[in-house]
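Encoded as structure tokens, here's the structure I'll be asking about.
A single protein chain has been omitted; all remaining protein chains appear in their positions.
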Amino acid sequence: MTPETILVQSLGGLARAGVLFMLAAGLTLVFGALRVINFAHGSLYMVGAFVGATIVLRTSGNFWLALIAAPLVVALLGGLIEVSVLRRIYRREHLIQLLATYSLVLIVGDLVRLIWGAQYLSISVPNIFAESVQVAGQPLPLYNLVIITFACVTAVALWALFYRTGLGRDIRGAVSDPEMLGLVGVNVPALFTAVFMIGAFVAGLAGVIIAPSTSVGLGIDVETVVEAFAVTVIGGLGSFVGALIGAVIIGQVEAFGIMWVPRAALAFVFLAMAIVLGLRPYGLFGEPER
Amino acid sequence: MRTALRSQTTATPRSRIVLSAVAALIALALPLLLQESELLLVVEMLVLALWAVSYNLLLGYTGLVSFGHAAYYGVGAYTVALLWSKYGISPLIGLVASAAVTAIISFFTGLFCLRSVRLYFALLTLAVSQVMFTIVFEWYDFTGGDNGIHGIELPGFLSSAPNLYFFVLVVSVVCMLIIKAIVNSPFGGALLCIRENRQRAAFIGIDVKRYELIAFIISSTFSGIAGGLYAFYDRQVFAGLLNWTKSAEPVLVSLIGGMYSFFGPAVGAALFIFLNAFLTRYTTYSALALGALLLMLALVFPGGLAELASLARARLLRRGQHELETDETAAAQPTASERKP
Amino acid sequence: MDRTNSESELLKLDAINAYYGTSHILFDLSLAVSDGEVVCLLGRNGAGKTTTLLSILGLATVKSGRVWYEGKDVQKMPPYRMARNGIGYVPAGGRVFPNLTVRENLEIVRGAKAPQRWTVQRVFDLFPRLGDLANNAAGGLSGGLRQMLVVGRALMGNPRLLLLDEPTEGLAPIVVRSLEDLFLKLKGTGVAMLLCEQNHRFALKVSDRAYLIDKGQIRYAASTAQVRGSDELHRYLGV
Amino acid sequence: MSAMDGALLQVRGLRKWFGGLQAVDGVDLSVRPGEARAIIGPNGAGKTTLFNLISGHLRPNAGQVLFQGRDITGRPPHAIVHAGIGRAFQITSIFSRLSVFESVQMALLAKQKRTMSFFRPRARLVVDQTTAILEAVGLGEQAKMPAGAISHGDQRALELAISLAANPTLLMLDEPTAGMSPWETGRTMEMIRRIAREQGITLLFCEHDMEVVFGTADRITVMHQGRVLAEGTTNEIRQNTAVQEVYLGSDEQ
Partner (left out) sequence: QSSAPSSQSAGASKQGGETVKLGMATDLSGSAALLGVAGVNGVTLAVEDLNAAGGVLGKKIELIVRNTEGRPEAGTREVRDLIQREKVAALMGPVSSAVGLAESAVAKENKVPIFLHTSNTERLTVDLGHPYVFSVVPNTGIEGRAQAIDMAKLPYKTYYIIGPDYEFGHLQANAFKEKMKELRPDVQFVGEQWPKLGETNYQSFITAILAAKPEAVYSNLWGGDLVGFTKQAKGYGFFEKTFFTALYDVEVLSTLGSDTPNGVRGFSRAPFYAIDNPKIGPWVQKYRNRFGIYPSDWPIMAYDAVNLWAAGVKKANTFEADAVVKALEGYKFDSLRGPLNIRAADHQGDVASYMGEVGSTDKYPFPIYKSVRAVAGDKAWMPEGDIAKLRANPRQ
């Protein structure tokens, strides 16, 4: 393998990591604060992609509008879900929440099919990013760099939100004892709605970002959510840094793995997860249980 | 724990005998009452019921959430199928082998996965099962890849639907009764302690990891038998049997039926299969309908059907003896500590 | 019962019946706390003290009866609004936010607006050991340190009424002594308190009045002077 | 502070730090069989941490724990239970959705190594023993209640019952009467003393209630900032000015 190949291969893996991170970050945020394993996160991502692609197709190519509007739509959907479903079950056992979010996967999946049909959508990369850049004498899609940049911005924004703002402190407080949090004067229902909407927003954003580089079709919800979970777990639940590193690991393992053992492509994510958890049973940046 | 309590307090032997007798009569009469396709639906229910009950030994009784139990179900099914297709071994022997094979595999996977706890454990089981899925999926020469193995031939006496039904009925009911005995044994009690409070369990002298491993193996073994029975039912196996989407089934079914009730998951299984079959008859959007039903269940009866049943029972009881039920219904309330990690 | 007239009643429970599931815990329980008054609620384990506090906070199932605070029925009021209206709660068992630092545990509070506002620094002055551990995760605190933190956290809300559930549990004698001083000082600043205690010596020292509760019912209500050494104290507490 | 021959429990140079914090900083301790030893000290002195180190909940960074002459340092909790050390927790740690009865019953079965039995119904096992323990701690009436639904004080009693079920040689109690009413406190300590005497159980306990400490302990060890500040009989400790200063407060005696 030449150094150029390694470079190009790892850049491809990074772009993948970018998308995975954006998904995992939302999952980790929602899990961290609400203690809800949100299976429907992939569904929100799918809705983001469909809404984004539809906006672009309807406005004959206005990607920027989609980039703002679609995540907002998804955030609103997230708010709706939080208020109408999750809010009623925070105090239930975790598995009941799992049941609820799983049923949301079924519902949203079929609703998307009902609204958009089975047709897959495709939008083009916006013109200014449609170019290729030369790296090590090879053309590479500029859009990959856009994805990576977006992921980095998301990472920093979420980290700052979590550790540098009062909202972040409230969220971390909610992690352990939401009831007590209410009793010290924090409007917990509103906080939870906000957190879920932020998570949904990021998922929607990921959906729009990914849309130009692939086809938007049914089934991308579950396809992605499992991998995003793997990333979250590798990094350690509730840790943004972990999600970031986990995403990079998965991205690189996939990128190089397929060059050595193409037939194992299906399993790379899970092998990586098994190995990391085998070495560190609570993920790279997770907290060991007290 | 409500079952645990109940075993000491309610359900007098007589009412239980009557109940069992009625159930047995219905079970015997079913082949006369149902069409073949409906009878086979019942067979499917029995298979899933056994799987769910064995899964619930982990979920409801040990407090371990596995997201990868399809691996053992699938391995059980493939054991029957491969022994038949590669070596011409009778599926009956294959069924016994499926228990042995899953027991051995789950010993190693359990040992590995149990290094982690809680959600990490859950996702580690998922990872391990997906690796096993990939092996089955990719190993075309041996397993037939994603499309699997078809046309498994059963011994002659199982070639009629009623006979197949009786066979599956006997195997699954016997297995469930064995699991029930385990649940009510001191070992089962130790599992409950672990479920409630792993740390405290260790401090009363329970070797937590060891008990969890044994529970994992027992649960996986019976899941393997359930998978073996699936191969009897469908006479084909395919890689999807090991996939994570399949792993969701016992979880869902246990939650639908109620994970704190022993037969809850079995009832949940029956309902799940029925809904799946029933809804597809009327709509091609059955996932939407199923999702809506599940969501309602989660919102209104988070204790599953078992909660529904105990509410109904409480209402009946209230007429006669007001005192008795108070403990139980109080227990149904989630305690404040439940939400804490 | 010597109850002050209703104008000055800050908190009033009127014939509360509370339940856990179907088990009836509190029976027609009534009590009142006046502005700036310290009232203690004494009773054996399981008598219903915690349940009384939870009923006030809307965290227990109250099937009949009313809870008035500042003359308003607060039963439908969400917990955070109670906190912002000046109800501070000190739960039993050192219920801190374990994954926040000691400092964050204090900063997270959104309490009532008050002229003499509590600050993190004031709490640290009060409990210097906490100040030393300001940036440590509260989950690592010892039982007693948690108890101090929980009291400090309640103060951060600038409460007008403090609901205290066994604040001295697990505290070293020397700290209990300082809490005594603190509560008397707080009383001086006009903070009313409803204090559930097992340490009746402590409770009677800081309170104006006492209620004795047993099996979910108020059995005796009197001034602390009357309660001290009374038969009822012996009957209901076994001392 | 001499290491005595024939000590039941001997702790040598035990250290534990959390990050930069020296929670236990070189503790030596020796407890004789049959003794009732209290550990007191300001909040955060390291008492619970010391208990955690002895009972196997935490691994020490340095030092040794000897029990009946055998090194048990860093053994897992269940092994230490079987070696004969029982423990009750400061923060109540029970089996919320098991009944009170079952909780104690399981503790008995676990200690008797009868939990590896798969097909015998457990409902009828060790019923008398369980009932006896429940009666002893005054939980006879609550036997069928879910452990999570009894009051705080009753849960403390249950905590104790579970520890007693392990039939320990050494019973470690972390603030056994915290949260108990005076009536229950008196009753509980009386019971503990009685059971300890009858069964020859050695007691090691922390407590902030001085009446309990002085009424129960034979000897007292005072900890401060992770170290042993003083050790002696109840009277010696009562008189000790250093102890008064950091812990008791000036006018306690």
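Each chain carries a letter (A, B, C and D) given by its place in the written order, and its residues are counted from 1.
Following the convention adopted for this analysis, a contact is a pair of C-beta atoms (placed from the backbone, for glycine too) under 8 Å apart; a residue touches a chain by one contact, two chains touch by 3 or more.
Only a predicted model underlies this, so the values are computations on that prediction, with no experimental measurement involved.
Participant: Taking the whole complex into account, name the chains on display that the unshown chain touches.
Facilitator: It touches the following shown chains in the full complex: A, B.
Participant: Given the contact definition stated above, which residue among A:Phe31, A:Phe63, A:Tyr102 or A:Tyr143 touches the chain not shown here?
Facilitator: Only one of A:Phe31, A:Phe63, A:Tyr102 or A:Tyr143 touches the chain omitted from view, namely A:Tyr143.
Participant: Which residue numbers on chain A touch the omitted chain?
Facilitator: So the residues of chain A touching the missing chain come out as 1-2, 5, 8-9, 12-13, 15-16, 19, 109-110, 113, 117-122, 124-125, 132, 138-144, 210, 212-220, 223-224, 254-256, 258-259, 262-263, 265-266.
Participant: Can you list where chain B touches the absent chain?
Facilitator: 35-38, 40-41, 44, 85, 137-138, 140-141, 143-151, 153-156, 158-161, 163-164, 234-236, 238, 240, 276-277, 280-281, 284-287
The definition used in the following text is that only the chains that are shown with their structure count from here on.
Participant: Looking at chain pairs B-D and A-C, which one is connected by more C-beta pairs in contact?
Facilitator: Per the contact counts, B-D leads.
Participant: Could you tell me the distance, in whole angstrom, between the mean C-alpha positions of chain A and chain C?
Facilitator: Whole-Å distance between the two chain centres: 44.
Participant: Distance-wise, how many Å sit between the C-alpha centres of chain A and chain D, to the nearest whole number?
Facilitator: That gives a centre separation of 48 Å.
Participant: Where does chain A touch two or more other chains at once, residue-wise?
Facilitator: Where chain A meets two or more other chains at a single residue, that happens at 175-177, 179.
Participant: If I count partner chains per residue in chain C, which residues reach a count of at least 2?
Facilitator: 20, 23
Participant: Note which residues of chain C are touching chain D in the complex, please.
Facilitator: Going by the criterion above, the answer is residues 20, 23, 43-47, 50, 92-94, 129, 136, 140-145, 147-148, 166, 169-177, 198, 200, 237-239.
Participant: Which residues of chain A touch chain C in the complex?
Facilitator: Chain A reaches chain C through residues 166, 169-170, 172-173, 175-177, 179-189, 287, 290.
Participant: Can you check the complex and tell me which residues of chain D touch chain C?
Facilitator: 18-19, 21, 41-45, 47-48, 90-92, 149-154, 156-157, 175, 178-186, 208, 210, 246-249, 252
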